[in-house]
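First the structure, which I've put down as structure tokens, then a few questions once you've had a look.
A protein chain is absent from this complex, but the other protein chains hold their places.
Which chain is which? They are A, B and C, in the order written, and residues in each are numbered from 1.
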Amino acid sequence: MDFAYSPKVQELQARLRAFMQEHVIPADKAWSESAAKHIHPTALIDGLKARAKAEGLWNMFLPGLKSDEPGMALSNLEFAPLAEIMGRLPWAAEVFNCSAPDTGNMEILHRFAAPEQRRRWLVPLLEGRIRSGVSITEPDEASSDPTNLKTTIARDGDHYVINGRKWFTTNAIHPKFAFTIVFGVSNQDPMAPRHARHSFVIVPKDTPGFRVVRDVAIMQHYSVEGHCELEFKEVRVPVANLLGDEGAGFAIMQARLGPGRIHHCMRSIGQCEVALELMCERALSRSTFGAKLSDNANIRDWIAEARIEIDQARLLNLKAAWVMDTKGTKAAQTEISMIKVVAARLQTKVTDRAMQVFGARGLTSDTPLAYLWTWGRALRFIDGPDEVHLRGIARKELKAAEARRQA
Amino acid sequence: MDFAYSPKVQELQARLRAFMQEHVIPADKAWSESAAKHIHPTALIDGLKARAKAEGLWNMFLPGLKSDEPGMALSNLEFAPLAEIMGRLPWAAEVFNCSAPDTGNMEILHRFAAPEQRRRWLVPLLEGRIRSGVSITEPDEASSDPTNLKTTIARDGDHYVINGRKWFTTNAIHPKFAFTIVFGVSNQDPMAPRHARHSFVIVPKDTPGFRVVRDVAIMQHYSVEGHCELEFKEVRVPVANLLGDEGAGFAIMQARLGPGRIHHCMRSIGQCEVALELMCERALSRSTFGAKLSDNANIRDWIAEARIEIDQARLLNLKAAWVMDTKGTKAAQTEISMIKVVAARLQTKVTDRAMQVFGARGLTSDTPLAYLWTWGRALRFIDGPDEVHLRGIARKELKAAEARRQA
Amino acid sequence: MDFAYSPKVQELQARLRAFMQEHVIPADKAWSESAAKHIHPTALIDGLKARAKAEGLWNMFLPGLKSDEPGMALSNLEFAPLAEIMGRLPWAAEVFNCSAPDTGNMEILHRFAAPEQRRRWLVPLLEGRIRSGVSITEPDEASSDPTNLKTTIARDGDHYVINGRKWFTTNAIHPKFAFTIVFGVSNQDPMAPRHARHSFVIVPKDTPGFRVVRDVAIMQHYSVEGHCELEFKEVRVPVANLLGDEGAGFAIMQARLGPGRIHHCMRSIGQCEVALELMCERALSRSTFGAKLSDNANIRDWIAEARIEIDQARLLNLKAAWVMDTKGTKAAQTEISMIKVVAARLQTKVTDRAMQVFGARGLTSDTPLAYLWTWGRALRFIDGPDEVHLRGIARKELKAAEARRQA
Partner (left out) sequence: MDFAYSPKVQELQARLRAFMQEHVIPADKAWSESAAKHIHPTALIDGLKARAKAEGLWNMFLPGLKSDEPGMALSNLEFAPLAEIMGRLPWAAEVFNCSAPDTGNMEILHRFAAPEQRRRWLVPLLEGRIRSGVSITEPDEASSDPTNLKTTIARDGDHYVINGRKWFTTNAIHPKFAFTIVFGVSNQDPMAPRHARHSFVIVPKDTPGFRVVRDVAIMQHYSVEGHCELEFKEVRVPVANLLGDEGAGFAIMQARLGPGRIHHCMRSIGQCEVALELMCERALSRSTFGAKLSDNANIRDWIAEARIEIDQARLLNLKAAWVMDTKGTKAAQTEISMIKVVAARLQTKVTDRAMQVFGARGLTSDTPLAYLWTWGRALRFIDGPDEVHLRGIARKELKAAEARRQA
């Protein structure tokens, strides 16, 4: 047991922090002005991406990367503290080609794609030339139980025909959006096992019948890449666009969600650190009723509680990454669920306290807190609502208890 | 002791509910579409206002109204359950000329305005022809302690010259915005008592040197009336624009904040009821893992907790209104602080649970929940942050304890 | 709507407070010393009871009392603020013949007892000459769902034969214990409706086969009256000991639990006031790190939160009493459940904060806090666990939502 980051990680942390400080943070003003106009600042991002790639800070998230693929082949435990640093600025991950849902798509393409699929979709993603979406959740179904999902992927000769409606497909209005990976029912046999009826297919953006219905505001906020509602109306793609086997949808989804979840969580932890720093600095610089805010014991308690909760969350996240690395994603399922629940809640909680210290300015967009608070709320749904994860954790605990009872 | 609404109130509740159902709720779609474009739907509102005024559902908030002034002269206890009904739709209060900060301005003008001020500013407000702002809080000061406020109101012959910067002045971009009432230091004597140095003056919108710097997003949301940052640069107004006496700023502010606070709170309670209704309806209509959401004991607990908390908050609010009516605003200060803290927190809490039942749709603007949640957060600052109110409540409690110790 | 206590209530409050101050509180030391030795201080209590009875502060809890029965025939709304005063000292209610479970037993005997039962059991209870128990919950069944209860009450000629095991029968080791009222299955027909199979019978203390198995510590504390585990082994009582009709057990239990629950709650509120007073006084009298504890903003927040929560709980409790008085116990079921949940939790919460202000002394028996905290925890089960009440509240809310959906 050892709680120190390895020398390799410490060196990467230093490099990444320096890159952020020198190149990314100074660009935040320009990025934000563009985003306020709902325009993706493509040139700015492209410039930063080129530089990050040149410096080798690229595709840090993918443990299985081969030597001829661009990137660093870090383990999850190595990536986690870097994701935390990127998370400090909400848009920074894109600079390092580490942003969702491309990361998850690269993971499953890397693992399940056929050679032609790799060439056409994975390579440009790994090179950061295109962006992609993933379309699972549906507006009219309770998607936290994915067996409810209704979009159909029907075989018709050499094609699949897709019909349905999806939403929260990130990137669908990104200027470099190239395709989305769609989850749907490919086996209409009502007798088939419930978890073996769904598949994933790749749908390129210009396929007839595919339409972005609308971008969906999340907590009253429109992002530059979009979280879009999509319509699939008799959309035909070649059978070669099937990812993995027919009926393997649930297995692929599980493989996908593990790492993605802990990336979100580490970024959350980075954002919590930002909120805590802002809270402390504000508390030191403001006075009411004859005393600095930082002299108030309630505010001091909030600061201490935030430190405690962040440190606990980080440890849990690193442990989850370590279990993934040493025992595989499936073995880490409980740890992943735990940190998923913890981190999403924590972001809202820490930010809430920070806002309170800021007073009314905490409500405005003059600080990142309003964004972090609302986005933290959204994270309680992204990758599954808290309750679904709690359910899984409890089930495992009860199963162990049942085994003890039998023994 | 009697917990029943009076027959008069019950009749007014029925009339107001019917008006909302028949006229206001059907207009919500049009209102929202306009608001989404950041345009105040003036014609729509004017039509509804005319109808409400004609039906006598007008200026319900002002207990002291005289017989020749338009309105109903309801007590606070009578108004509270009506404010709750109006609160169910965020924009409805304007229809009945009961929206902040005009209500507070009418209250203080009614109580402190000189005859010419009444004619020029109060009468058109009471008639709903104009809208107004109030400018207290400042961007660069910790305004929860108003002795910190720095805007100057300097006597110069027959004029006051105002210099400073204010923000969160609601209505400043409303098409009918006519004036704002500005709080500032009028007595520069550093020896003067800290609570006798500030005054209020009326600044008409077209006064030279007065400028709307920007509208300020609150939790990433721009309202149609604005919560604006204002600049006052050598703004000159006649001395006749002083409200009440010089140095009476704190006294006027206290008179103003009492009723306004409980109006907000009653509207919050109405909004909590909306969130709870939506939560129940969603829970009944969705299924996951083979069961209706409403069959899950955790969701049932959330529903029950919400009912308990809302009912407690309503009782506390009605009690505060009753103390105001029977013993005056000053005597009700603790009760007002208590419900202020409770209601603002509750809105976020109940809405948070409702969102969770809605799943990802709870994040979107397809339901009012995202707005209610973020607005609930803002309410924890509007009319003073929680901590300032808790401080006052504790001080009173400790004072009583100290008296017991001495006895 | 009126939040003032009636003049009658105010006068009773003053009388009761004076009696407590003059006679009861001075006896606390003697009572506690006896209790520490696990001996009921009978002479002390008898003296105080005689005095309270002489002053007419007697049987305040029973609204339906007839003119020839000793007591005041107060409404629930009138009794509630008196129960709060009695609650300030855990053992005080007995002085006024207002302590559980005698109160509940007097209620159901008053309503359901046959003339001979009245003469033999009710009259001495009303006169305070004996004490009684009620035996519902069972050690081996999940009693929060009383259809689970298994004790049998089998008709055998002119007798009922009782077999089973009960626990938490309060008073069973009280020196004046005379009988307990036992809940059990009297109809063994497996086809009978589940809520029409149980009855109540009166079992005098000296009936053969009846045995106190043990007194049960509650949170490591043994009370002087006992919360006992009882064995009923072929216990035979005449059929005349049946209370009400056979199969009416659930109906009688419902009638019993309403008022009893709100009595507990009002006493809890009195205990919360004691804890808050102690907390304030301690905070004023101690210093650490150069400041009085009461100068710490976190402790001030705790004080304010306690005041807010207590005031809300009191209002809810009074409202529940008012609904009981004006619409009946059945109509008040939701309000009773709400205050039941709120008050039990609150006692632990307020006391917990008070203990924290006391430091280590808060752990000892030098203050009443340790007792209040642990007893508050017990109250979360007494009269039904929180979850059963929340379940009922939610069911009602969902039923209303379902009705709206149908409409």
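Everything that follows uses one rule, which is that a contact is a pair of C-beta atoms (placed from the backbone, for glycine too) under 8 Å apart; a residue touches a chain by one contact, two chains touch by 3 or more.
Note that the coordinates shown come from a computational prediction; the quantities given were computed from them, not determined experimentally.
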{"item": "Contact with the hidden chain (one of A:48, A:303, A:354 or A:372)", "value": "A:303"}
{"item": "Option from C:144, C:163, C:207 or C:326 whose C-beta touches the chain left out", "value": "C:144"}
{"item": "Which of A:142, A:237 or A:338 contacts the chain that the document leaves out", "value": "A:338"}
{"item": "Listed residues A:73, A:196 or A:390, member touching the removed chain", "value": "A:390"}
{"item": "Where the missing chain touches chain A, by residue", "value": "1-6, 9, 77, 276-277, 280-281, 283-285, 294, 297, 300-301, 303-305, 307-308, 311-313, 315-316, 318-319, 322-323, 326, 334-335, 338, 341-342, 387, 389-395, 397-398, 400-402, 404-405"}
{"item": "Absent chain, residues of chain B that touch it", "value": "296-301"}
{"item": "Residue ranges of chain C at the interface with the undisplayed chain", "value": "137, 139, 142-145, 148, 167-168, 216-221, 286-289, 293, 296, 298, 352, 355-356, 359-365, 370-371, 373-374, 377-378, 380-381, 385-387, 391"}
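Following the convention adopted for this analysis, only the chains that are shown with their structure count from here on.
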{"item": "Chain pair with the greatest number of C-beta contact pairs", "value": "B-C"}
{"item": "Averaged-CA centre spacing for the pair chain B and chain A, given as whole angstrom", "value": "38"}
{"item": "Whole-Å separation of chain centres (CA-atom averages), chain B against chain C", "value": "42"}
{"item": "For chain B, residues that touch 2 or more chains besides their own", "value": "387, 391"}
